[in-house]
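With one protein chain held back, the other chains of the complex are shown just where they sit.
The block that comes next holds subunit A.
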Amino acid sequence: MNDIVVTSRIRLARNLSDVPFTIKMNDYDASNVIDRVRDVILKNKQYHFDFFEIKKLPLIKRQVLIEKHLISPALASSKIKSAVAIDQNENISIMINEEDHLRIQVLYRGQEIQKAWEDANRIDDFLEQHLPYAYDETWGYLTSCPTNVGTGLRASFMLHLPALTLLGYMKGIIDTITKLGIAVRGFYGEGSEAAGNLYQISNQITLGQPEEDIIANVVSITNQIIEQEQQARLRLLSENRAFVEDKVYRAYGILKYARNISSNEALKLISDVRMGISMGIIKETTIDKLDVLLNLIQPAIIQDYFGREMTPEERDIKRAELIRKILE
């Protein structure tokens, strides 16, 4: 099992040809797009979508959707009327009036980029039958930002790279792959830090290559990074076994017995334990449990889980409690 790939994601940016793009939209245009897209989405019999208007959602609920990577922070704080359709399994979300009229996103755990692309492509085909897409023969799908024109496709992987980070190789890797048209971002996307040694890798180029080639390119570079991470882990084990064992067991110990823990500290420790399990050092728990925790420890999701609003201090106590329960 390859646990270095935490999630796979495909995003397609689409716009309607008969409405100004979001930067030039007024309230009427925004509602128009939402209404039309909602009508079309509800016609789809293959997936069951729930539909939410962002402004009608409480702030905490919006934050939950951000932490689950179902909407972007930009959509949550959008000044214009925006919405999102989310399928029942929470793998697919269609953001309406983000930077583009439509952002079709499919996210799966593990290395499932092909499956994500097939879903996104199928939903795109369906929407296209009922909505006039902004498309040009020469430039392909017309997007709000020139960096997305063409396929409008972003294929990305969330990678867990603790050994490469620990050995200080990440800067060099990032420098190299950005030259190959690949972007590297932190946990929450653009501008965020690689908290918990989680890195998001995605294509930069969207014009002049077919979708399959773009995806294959990201996959191929990701595979090389995975190989390097595996080698780095082997090196850590052969050269610094005692150090690694101490590090991952300390992390496990704190997670298992702490009574008060911040999301940042938890994220770092989960990263260490996750690596420990993957290296065969820790056998007391599983990667699956750690991945559940990776989601649950986040500030809004934890409040959603307990069904009430909490102060940060209260959250830290409840977080420690929840982690202990899951690691039992």
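Methods note: a residue touches a chain if its C-beta (ideal position, glycine included) is under 8 Å from a C-beta of that chain, and two chains touch if they have at least 3 such contacts; residues count from 1.
Keep in mind that, in the parts below, contacts and distances are computed from a predicted model.
Hidden chain, UniProt protein name from the list "N-acetyl-D-glucosamine ABC transport system, permease protein 1", "UvrB/UvrC protein", "succinate dehydrogenase" or "Nitrogen regulatory protein P-II": "UvrB/UvrC protein".
Of the options A:78, A:111, A:165 or A:206, the residue whose C-beta touches the omitted chain is A:206.
The residue touching the chain not shown here, chosen from A:8, A:111, A:151 or A:165, is A:151. The residue from A:2, A:77 or A:178 that touches the chain not shown here is A:178. Which of A:95, A:123 or A:142 touches the hidden chain is settled by the complete complex: it is A:142. Taking the complete complex into account, residues 15, 17, 19-21, 23-24, 99, 121, 124-125, 128-129, 133-147, 149-151, 153, 178-179, 181, 183, 204-211, 214 of subunit A touch the chain not shown.
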